[in-house]
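The complex is shown incomplete by one protein chain, all other protein chains being positioned as in the whole.
Our next item is chain A:
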Amino acid sequence: MPGITREEVAHLARLARLELKPEELDHFAGQLDDIINAVARVSDVADQDVPPTSHPLPLTNVMRPDEVRPSLTPQQALSGAPAEEQQRFKVPQILGEE
């Protein structure tokens, strides 16, 4: 099982917008390695004949009819917003484009 490198942790941290100190990179690399190795043990018992699954229940095609259900009021929707303006969620300026 290949180990998780510092660089990979740094990459993930950047994608997750987390600021990690150098010592934390090493710390998490070790922890992630442990977690992945623990999960990888599934492969020891699940052979090719066991299909990979992404849901605990053997269900397919759970759908609902295309019928409108009540929504939240705008006040309810915005109640958890850190800031609002013109009945909209207010967020800091978005950097990095144009």
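Here is the rule we go by: contacts are C-beta pairs under 8 Å (C-beta built on N, C-alpha and C of every residue); 3 or more make two chains touch, one makes a residue touch a chain; residues count from 1.
The criterion applied here is as follows: contacts and distances are computed from a predicted model.
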Name per UniProt, for the chain absent here [options: "Histidine kinase domain-containing protein", "Aspartyl/glutamyl-tRNA(Asn/Gln) amidotransferase subunit B", "Lipid-transfer protein" or "ABC transporter permease"]:
"Aspartyl/glutamyl-tRNA(Asn/Gln) amidotransferase subunit B"
Extract the touching residues of chain A with respect to the undisplayed chain.
11, 15, 17, 54-55, 57, 59-74, 77-78, 80, 85-94, 96-98
